[in-house]
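As you look at this complex, bear in mind that one protein chain is not there, while each of the others sits in place.
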Amino acid sequence: MELRVEDAIQWFTKVNEKIQENKDYLTSLDQVIGDSDHGINMARGFQEVENKLSTQEYQEVADVLKEVAMTLISKVGGASGPLFGTAFLKFSQAVKGINPVDYTSFTSGIEEALQGVMHRGKATTGEKTMIDVWAPVVHSFQEAHDFEDNPFLKVAKQAMEDTKDIMATKGRAAYFKGKSIGYIDPGAASTYLIFEALEEVIKGSK
Amino acid sequence: MELRVEDAIQWFTKVNEKIQENKDYLTSLDQVIGDSDHGINMARGFQEVENKLSTQEYQEVADVLKEVAMTLISKVGGASGPLFGTAFLKFSQAVKGINPVDYTSFTSGIEEALQGVMHRGKATTGEKTMIDVWAPVVHSFQEAHDFEDNPFLKVAKQAMEDTKDIMATKGRAAYFKGKSIGYIDPGAASTYLIFEALEEVIKGSK
Amino acid sequence: MKKIINDPNLVVQDMLKGMVSANPSAIKQLPETTVIVRSDVPTVNKVGLVSGGGSGHEPAHAGYVGKGMLDAAVAGEVFTSPTPDQVLEGIKAVNGNAGVFLIIKNYTGDVLNFEMAAELAEAEGIKVEQVIVNDDVAVEDSSFTTGRRGIAGTIFVHKIAGAKAEQGAALDEVKSVAEKVVANVRSMGMALTPCTVPAAGKPSFELKENEMEIGIGIHGESGIERKEISTADEIASELVHKILDDGVHGPGDEVAVMINGLGSTPEMELYIINSKVNEILNEKGIHVYKTFVGEYMTALEMAGCSVTLLKLDDELKSLLDSRSEAPAFLV
Partner (left out) sequence: MKKIINDPNLVVQDMLKGMVSANPSAIKQLPETTVIVRSDVPTVNKVGLVSGGGSGHEPAHAGYVGKGMLDAAVAGEVFTSPTPDQVLEGIKAVNGNAGVFLIIKNYTGDVLNFEMAAELAEAEGIKVEQVIVNDDVAVEDSSFTTGRRGIAGTIFVHKIAGAKAEQGAALDEVKSVAEKVVANVRSMGMALTPCTVPAAGKPSFELKENEMEIGIGIHGESGIERKEISTADEIASELVHKILDDGVHGPGDEVAVMINGLGSTPEMELYIINSKVNEILNEKGIHVYKTFVGEYMTALEMAGCSVTLLKLDDELKSLLDSRSEAPAFLV
């Protein structure tokens, strides 16, 4: 498959549904090693994304991604807002002019997204953040050759689970030091939901 | 009997014991229709009375009563401090120069005490205050002819119980209006303890 | 009971020590008393202002000691009015030969203890006058009972009488402006939780998770009505309307507003209340001259708030606006 404007819209429509469904769950993760707002933040942001996407017209995938980015940046706040916003902004810039987005372009897009998050957050893998899901997913895209044969969802799920074992060194969870071990990182969980939604779009278009 | 200096001291020593024992009880009464401090106030005041009485020398009963009065005035605070203080101050003035205090003088003493409380507190009977115990006890003293045949303790107990049925119109309990009905007035309960202690002194001296 | 204290019986003493060490140049504690006075008392030929009451209402009353407000604040035990000897010490310390003015909240205990102190002071040749503050419309205004309580509106009496005294007004002038404030100030409060007197160790009443008390005082006593928690707007409306129903404040009037937190209510919530109070007053054509939002007269850690309205004229406005150096009411 290739990702068309309507696929991109469907992707984020599904992300919003999942975020809304998991709002309390995400907040509860943030209650343990954060400040109890991650689900609230994400739900506020993606609801607004959905409001935008369902009423505006877009020329190309990059426009959708940019709308997502700008909306998250201006509606989410906290750490996750600028980070997810930067991710989709970089993604958008990488695929600008390419429509629909083929597998290779998509891969460079999420590579750029990951770089954007790492640069913005001054963080790397193994610090118990959303990067610990983004990075293995990017790797999975680099290894595979098309959307359909790419086990990125399994990879994402495992990566999310594995954040339990990490001691946080970035973000709010770092204040808990050793006590942060044993819990899933909230941003990792929401990143997983984003890729779960992507998988459904891919499956649906088969 | 006649009330000698040592009887007066014993009276207030016993009052202190009873107040300390009933400190939490008195506070709990004040929790329902007041501000949760009556037991604390009385315990602080009578402990200080006991400290004074056990270390000072007194010429006559009036001196003991004056010491009690001044100590209560300067240590209790709240509504009850000035009221009990005034009661014993007036009592002291009434029996000044009479030593030991015979039944008739004692009776004029507590008459004066009651007048003092009523005047200071601008209150009368039936308002759910300590007056509702003082007044019937005074009446009982006026009716009887000696300490031994005076049923004042039974009278005091009944009067204290009867404060349950009164709707408060004076003191803090008045804020509760109808809701003050059904509960013993804290100051009535501590007044009862004062007369319970007196009865024991009378019995002991028989 | 969770409290940051050393000994329930020493809270007042420890607190006063901490107050003085926070403001050593502005205030001092009279030795062996619970009286906090301005460092420069007695101010000669100025009427001395004394207030006070039970502790647990901080910043009332010691926070209002300072140039332009009180000269002395007498602290009692928690929720227990101070004794006459303590009040007398305060009166003597602030007497600058222009007389001493007492601001008393209308509670039997406060009235009796301050009155006894006034009698003792007069016996020593000091001229003493007083005002009794009774702004709480939750309580019926009846001549057969103790009548209304003094709550947050008391702060306006401190401020305005303090400013008048600072201007060099005579004792009877201070008294008459204080009485004007009392005639024009009304308050009404509510609470979401009770509070715990340290020495009592347990709360004075209980409220369910969905309940609030309307018409509560500042001593942990329960209120006049218990009901289900409503929205901030409904609460604000209920409090304001109860005040307006008393008939003192109406269209065309100018008022000062105080939204007072009782102890543990976040300032955020006080501002939410203020937003609606302001809206209602605007609708009624009542002009808001000045608004005070914060903790002015608390009840330990009680959650809840009170609304106070003071009708102003030109004199009251200028006295309200004049300089105050009291730490809890800087103007």
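Per-chain numbering from 1; labels A, B and C assigned in written order.
The working rule: a contact is a pair of C-beta atoms (placed from the backbone, for glycine too) under 8 Å apart; a residue touches a chain by one contact, two chains touch by 3 or more.
Note that this is a predicted model, so its numbers are computed, not measured.
Taking every chain of the complex into account, the omitted one touches A, C.
The missing chain, though absent from the display, is touched by one residue of C:83, C:108, C:193 or C:222; that residue is C:193.
When the full complex is taken into account, the listed residue touching the unshown chain is A:40, out of A:40, A:144 or A:181. Residues of chain C in contact with the chain left out of this view: 2-7, 11, 14-19, 21-23, 55-56, 58-59, 63, 192-193, 209, 212, 229, 231-233, 235, 259, 263-276, 278-279, 288, 291-293, 295, 298, 300-301, 303-305, 330.
Chain A residues in contact with the hidden partner, per the touch definition given at the top, are 27, 31, 33-37, 40-41, 44, 73-83, 120-121, 169-172, 174-177, 179.
The criterion applied here is as follows: only the chains that are shown with their structure count from here on.
Farthest chain from chain C (centres taken as the mean of C-alpha atoms): A. The mean-CA centres of chain B and chain C are about 32 angstrom from one another, to the nearest whole unit. Averaged C-alpha coordinates put the centre of chain A at 54 Å from the centre of chain C.
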